[in-house]
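One structure, pasted below without further comment.
Partial complex: the chains shown occupy the same locations as in the complete assembly.
Each chain carries a letter (A and B) given by its place in the written order, and its residues are counted from 1.
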Amino acid sequence: MLYLLFLADIKVNGFACKSEANISASDFAFEGLAKPGIINSSVGSVVTTANVEKIPGLNTLGISLARLDYAPGGLNPPHTHPRATEIVFVLEGELDVGFITTANKLISKTIKKGETFVFPRGLVHFQMNNGDKAAAALAAFNSQLPGTQSIALTLFTATPAVPDDVLTKAFQVGTKEINKIKDKLAPKKS
Amino acid sequence: MLYLLFLADIKVNGFACKSEANISASDFAFEGLAKPGIINSSVGSVVTTANVEKIPGLNTLGISLARLDYAPGGLNPPHTHPRATEIVFVLEGELDVGFITTANKLISKTIKKGETFVFPRGLVHFQMNNGDKAAAALAAFNSQLPGTQSIALTLFTATPAVPDDVLTKAFQVGTKEINKIKDKLAPKKS
C-alpha cells in the first residue's frame, strides 16, 4: 500500500519506502525493457525482469513485468514461478507455449504477435520460438517479485548438488545419463 | 485457484469453472489485443480489455491485461481502477503519464516505446499522446476484473444524474458551467 510514502523513510518487506516528500516519477518508471536482452545462453533465450528490485515504487503493490527474448529456435525452458500467475503478450514473432496441469495434462498453443496466454500460479510452463526469426514477449505477474525455478537447472546444477540417487530414482535412469545432463548444464568455465 | 478444474463444471465468482476433461488452450488464450482498437471517442483513445470476461481461464487467478490505443493528441482521461494496481508498457509512440497521490502530488513522466510506468492501486491517473502519430500501450492489472471509473463521465453522465448541487459545490462553479460540461460529455444522439 502506498500510504507508507507519507511516513518517514523506512523499509517494508526489505525494500525502501520513501516519505511523500522524497518520491518522484523515477520510483515508478523503468526503461530497461525497451531493448531486447542479449542472448548468450545455450537455450537461446533471455529474461529481463522489471520487478521491485528495479522499480522501487512497486513495493507492496503486487505486480511486476518481464521481457522475454528468443533467438530463432530459442527456448525459455520449463520453469515455475513460486509466487505468481503469469500472462504473456507476444511483442514480435510467434511462440509455442504450454503449461502442464496438476493432472498431468499439457495445455499448449502457438501464439502470434499481439496474442496472449495465461500460465496459472505455480505450474510448470515453457515458451519456444519455432520460427526462423527472433521473437519477444512481455510477461506480467501478480507479485512484485514472483521468483523463478528453471526445472532442469534446479535439479542438475544446484549447489550443493541434488544427490545422485534422488535423480536416478526420479528419472529412472543410471548415473551415466544423470552425469551427462549435469555436464551439459554445468556453467561453462572460461 | 486452478484446482476447480478437477471437479464438475461449476461457477465460481460468477464465472464458469470447467472440469479437467473439458479445459483446453482456448480457455487461456486471447487474440483480441493483436490489433489496435477503433478510436471513435471524443477523447481520442480506446481501451480493449483482456480480463476474465474474455479469458475464462483467468478466473480466481488475480491478473489481467488491456490494450490502450491513442490517436495523436488522444487522452485516456483521468480514471481509477477500484480493485487493482496497473503497470503500463509502451508498444508504440510516446505518452505523457501521471497519477495523483492521496497527498495531492502529481507524479508524471513522458515514457517512450518499451518503457514502463506504475499507477498504484485506486489512485486517479491518465495517459496522453502528445506526439504527432498514433501511440499504443499494454496495461497489466493485479485483478481478473479491475473495473474502471472515468472520473468526468462518472460525475457528469451517470444515470440517474449526480445532483446539480453536489457538482456545483464540489467544483465551486454555477449550474451554467456544470450544464455545459454535462452537455459536452453526454452520449451523442444519432
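In this section, contacts are C-beta pairs under 8 Å (C-beta built on N, C-alpha and C of every residue); 3 or more make two chains touch, one makes a residue touch a chain.
Bear in mind that the values here come from a model prediction, so they are computed numbers and not experimental data.
J.: How many copies make up the whole complex, given 2 shown?
T.: In total, this homomeric complex is built from 6 copies.
Assume only the chains that are shown with their structure count from here on.
J.: Take the average of all CA coordinates in chain A, do the same for chain B, and state the distance between these two points in whole angstrom.
T.: 26
J.: Where on chain B does chain A make contact in their complex?
T.: Interface residues on the chain B side: 1-3, 5-6, 20, 23-26, 28-31, 33-35, 50, 55, 57-58, 61-65, 85-87, 89, 91, 99, 101-103, 105, 107-109, 111-121, 123, 138, 140-142.
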